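Here is the structure we will look at, set down as structure tokens.
Apart from one protein chain that is not included, each protein chain of the complex appears where it belongs.
Residue numbering begins at 1 within each chain, and the chains themselves are lettered A, B, C and D in the order written.
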Amino acid sequence: EDSSSEGTGSESSEEVIKIGGIGPLTPPGSPELGEELQQSMQLAIDEINADGGVLGKDLELYFEDSSGAPEKGQSAMEKLITKENVVAIAGEGHSSAALAEIEVAKRNNVPFIVAEAWSDAITEKGYEQVFRVAPNNTMFSKRIVEFVEEFGYENISIIAEDSDWGIGNVDLLKQQFEEKGIKFNSTIVSRETKDYVPQLLELTENNEPDLLLNIMTGVGAYLVVKQAHELGISPTAETAMFMGGADAAYPEIWETTGEASKYVIWQTPYSPKAKFTDLTEPMVEAFKEEFDRNPSYVALHGYDTVLILADAIERAGSTDPDEIIAALEETKLMGTRGEVTFPLEKGPDYHNWLPDLLFMQYTEIDQAPDDAEIVFPSNVATSDIVIPE
Amino acid sequence: MLRVENLSKHFGGTQALKDVNFEVKPKEIIGIIGPNGSGKSTLLHTITGIHKPDKGSIWYEDKNITSIPLEDRARLGIGRTFQNLRLFKRLTVWENMLIPAIQLKKSKKDMEEQASELLNLVNLTHLKNEQAQNLSIGQQRLLEFIRAMMLDSKIVLLDEPTAGFHPNMIQTFIDTLLELNRRGKTFVIIEHNIPAIMEVSTKLIAIAAGEVLMSGNPEEVHSDAKVVEAYLG
Amino acid sequence: MEQLEKRILAVLLVVALFLPLFVDDYALHIVILACFFIMMASSWNLLAGYSGQVSFAHMALASSGAYTSGLISVHLGIHPVLSILVGAVVAGLVGLFLGVLTLRMKDSYLALTTIAFAEIFRLVISLEYKVTNGKVGLSVPGLFGDITSKLPYYYTAIGLVVLMVFFGIYRLVYSNFGLTVRSIREDEIAASAMGVKVVRHKIIVFTISSAMAGVAGGFLAHYNQLVSPEMTTITQMGMVISMAVIGGLGTFIGPIIGGLSLEIIAEYVKEFGNYHLMIFGLILILVLRFSPQGIAGLITKFHNRKKKKVSTSASTEKEVQK
Amino acid sequence: MDFLVPLLAQLTNGLIIGFIYALMALGLTLIFGVLKVINFAHGEFYMLGAYISYIASRMLGLHPIIGIIAAVAVVFIIGMLMEKALLTPIYEDKVERKDEYALLITFGLSIFLMNGALVVFGPYQKSPEPLASGVLDLGVLSVSSGRIYAVVLAIIFMAATLFIINKTWLGTALRALSQDRDASTIMGINAKTLGSIAFGLGAAMAGAAGALLAPVFLVFPIMGVVPAIKSFVIIILGSMGSIKGAIYGSLLLGIVESLGVFFLSPSYRDGYSFLLLIIILLVKPKGLFGGSQWNN
Partner (left out) sequence: MLEVKNVDAGYGKINILNDLSLKARENNLTLLIGPNGAGKSTLLKAIFGFVKTSKGSIEYNGKDISSLPSHQLVDHGISFLLQRVSVFPELTINENLKLGAWAFKKDKQKVTQQLEAMYDKFDVLKQKRNEKAGLMSGGQKRTLEIARMLMSNPKMLLIDEPSAGLSPKIAKEVYQILHGLKDDGITLLMVDQNIRDSIGYSDYVYVLEQGSVSSESKASEVEANLKEVVQSWLKF
């Protein structure tokens, strides 16, 4: 019945183990995110296959486009499960899509490792099929608040996109700032708009924040930096700028924002300066070699999901979903960013391995992300925050 | 049965109608003549409700219809054709014929009989299933005329119905018209074809610059010096 | 209705009846989605193809039905069968409102104004996330609980809905009402001069087709168990229009064929990864460019050609007899 | 005073954005006016313009001005070719539903170009060499020189277009063509070529807007979607096909958006223009300058 995938031929179902990949490859999602996921997962699979595969079989990646949209994601999951018959799935970088996808994973009882979507609800729902190797919003917002407290910021402005990630974080931050009595204001903006001047003016109208939190992804993230700089709002001596999205670590940042990104503070779960594990550097090198660009941490997440799945299947000794899930729960595996384990107590951190978050700062124009200094947390910091004159 | 009182209409600086008064009695055939741009079509548009008059009123069977919508006037029994043809271009000839009848909720049999008869009368039966836009201009004008007849109007207003007709066709048209008139229909006809209008009309109204220049017996109007000067040349 | 249309419909019906016996779940899933699009395309065709009101708000109307149904089934615990009906009524009312609002507009104005309406709608449901759950989408109960193995149930149910909707459209289109509506499309002034109640007809069509969209939207919501603003994007609307036009606008069978074939094509080109939308766009362009009358037009042409061969020989015979 | 300065700042920004949209909307209205076609791929011509200026300035190392000129020229040619390839069936009477055909084929083109760009250029954001760096202090607002350049150039492009449309034989012929194709042919006008030129010109204006804004708003495959929708709103606001309308419509849009942001909430910014549109259409179903199409 299922002879669609050419090349592997008819005996395919016995000879290979099918792994599903999912992520946005086309708009309205962020295709750059999906592309990195797909590339890094393929990289891991190729490496594993070169080493003899899993249970003596090759792994094969079936990557579906979710467009970052709930319905499309749902449909893509259905396809992976009912048509391609994959044994496990990993990926996704948009919370809205991921939340729809986990429902399908649960309904069909297929293990699903979310690689890069941060919404608390994904793991908080407590579905036993669902795992995550990315930070969640609760943790992310906690780190931001810790950062704010450590550096003594007192007046915060937040500009956030209208996605689940953006809105979710604003809610969490609001709550904590209120508790701690830190002054703040916030605005939610559409990801499609490109002129954020009105919102930036509104935020700073009769108000001079000392920290601007830029909770945006993609083009919006860059444009907020650029336009805040043009308006002379941030980063300045008075107002620091923090970028929450992965985009700060993309090499495009200098071409797109120019001098505006100098002094921007950003977060990343990975920096070569913080030596995580022995796997990190070879993976980064292999990725550069293969795809001719520097990986962002998204790629590391994607890469790890495959390692984790391979390891679990190997230990389970079968591709039965329940056994893979059981094996996943017992994971203790060195990934590219640390030793992965999945906590079992319910809550946002259920089945969620939380990687470290590093806060970095660019101090030179055209600085490579790898050369940026770590400014927080203090135990790994390589430098103090530089304040522009 | 139809009466207009002090009808005036202007477009920007153009005074298209100026205090026009006249009355149409049942079974009359009124001819309207006048130079180009004298306001004839505007008069028809105003009577049927396409334009709102600036001033004046329109009475139909002792009912003031000045401000009722277009389609209600049609349903009351005022039919019309247009100088610039307004057929349902992509509907077939046959479908064009049925539209008015459907609005009157005629029985299927009645409307089909009536449509066939009219098509036969003007020799368009062979084009029945052709889209209206594929007819020659003369054929389109004919179709518009018989389509208006499907509305069973008591009074029909025609705007240059014979323009572009072959003389034989004009004769057929006149015969049809007179026959319908005998059966009780009233007509108001705008026409530049003098012999034709002279043959059919019972009364002639000459309009110039939006005003009624003269009205009355066709012969008298035709030979009137003012009319000749303004219109016939 | 033409013989040819009848024959095609009969074939489709038979195929639909026996389909579940031969295909896997995923294929059934695609067919269910196709049914949704067919309903959308057909009801849009009623609006645009027959009455000439080219609206881009059809997906927004479906979405209004879907959200209504979803929200009341979640909050009031009403069974989806009922809530879908309520959704349809609400969509109909929104359609009525929109119809009145755009009554005096034509052609491109109407098209672009309805785009504006759809965009506002999408903006509101994205931003009022406290009620609608924003871009994440609203989780709603399934029509038959939440187990996928009930796919055949859904298949049967949507089959019935499709039949009902089609019956409605069929009755409207092949009636005096349908003919009158087409005359409005051709020339509103001429139509009113022939006694047609233009306003009433336009609004009725708008309302009915909106309610149909509402049913389709509601059904999809309770099948997917999810409603999200994604449904209302111009791209999605463009898909529906493409289906109607590629199938053949202003024909009964067109949107059915169009919906089915485009959904299948869309599914098939997914194999091409991130090339898939590009290829899809290309297919759209090529089909339109080389068969502007749509697939239905193509079929009639082939059919007629065959028939003509027969009839020309018949007419020459006649001539000979003379 | 506390109140006035921020309001002025918002209004200034709104006007600047408005001028920039005007250029795009003008192209759209030109195409609609002459060919009666709503060009759904307008946003993608905007995107092409941006990518071409990117290629010219970053990859070939040319001066940014040359990048913009190249963008205008290349998009003009692409526009002409697309018109010839895709829209001819309309004039040859091969399609019954001309409006829908044009709408859809440009819709298909839009999907194709957008996703084609995704495949060719990749999803990552890019930016051409900016024309100028630094900011200009306008008192109430500091604006990047890039935006100022974009506005000035946009105004120059618009003035040129207005001149062509209203004062030259080509313009008169284009307007004639828009009203009656056969009648133009009878005048000896080559309708095919002129139609292509019109489409090319319209597309080139979108391309120009894209190239001008590329350094301001960045370059990426889906960049054209929002500007295209805004342009749709603008040209209905100002009456489709009306040149004057497109310009006033853009400015109005910019102003209304900033007022809405200031007095209501910034989140619904994109909604204000739509609401304005619906209100205006209720009063004037053919837009502000409705009734006659080419009243300049």
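The working rule: contacts are C-beta pairs under 8 Å (C-beta built on N, C-alpha and C of every residue); 3 or more make two chains touch, one makes a residue touch a chain.
The shown structure was predicted, so the numbers you read here are calculated from the model rather than taken from an experiment.
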{"item": "Displayed chains contacted by the hidden chain, counting the whole assembly", "value": "B, D"}
{"item": "Candidate in contact with the missing chain, chosen from B:F22, B:F145 or B:F165", "value": "B:F165"}
{"item": "Of B:I30, B:L135 or B:I189, the one touching the omitted chain in the full complex", "value": "B:L135"}
{"item": "Hidden-chain contact residue, picked from the options D:L4, D:I186 or D:V283", "value": "D:I186"}
{"item": "Sites on chain B contacted by the missing partner chain, in the whole complex", "value": "11, 33-38, 40-41, 83-84, 134-139, 142, 160, 162-171, 192-196, 230-233"}
{"item": "For chain D, the residues touching the chain missing from this view", "value": "169, 172-173, 175-176, 178-180, 182-191, 292-295"}
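Here is the rule we go by: only the chains that are shown with their structure count from here on.
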{"item": "A-C compared against C-D, more contacting pairs", "value": "C-D"}
{"item": "Averaged-CA centre spacing for the pair chain D and chain A, given as whole angstrom", "value": "36"}
{"item": "Chain centre separation in whole Å, for chain D relative to chain C (CA means)", "value": "31"}
{"item": "Shared interface positions of chain D, touching two or more other chains", "value": "96, 114-115, 118, 225, 267, 270"}
{"item": "Where chain C touches two or more other chains, by residue", "value": "123, 127, 274, 276-277"}
{"item": "Chains grouped in pairs wherever the two touch, ordered by label", "value": "A-C, A-D, B-C, C-D"}
{"item": "Touching residues (chain side chain A, partner chain C) in the complex", "value": "1, 4, 25-26, 28, 31, 34-35, 63-65, 69-72, 74-75, 78-79, 82-83, 95-96, 99-100, 103, 107-108, 119, 162-164, 167, 188, 190"}
{"item": "Sites on chain D touched by chain C in the complex", "value": "32, 36, 38, 40, 85-86, 89, 94-97, 99-101, 103-105, 107-116, 118-119, 225, 229, 232-233, 235-236, 240, 267-268, 270-271, 274-275, 277-278, 281-282, 285-287"}
{"item": "Interface residues, chain A side, partner chain D - complex", "value": "26-28, 30-32, 35, 162, 187-190, 192-195, 197-199, 201-202, 205-206, 218-219, 222-223, 230-232, 250, 252, 255-256, 258-259"}
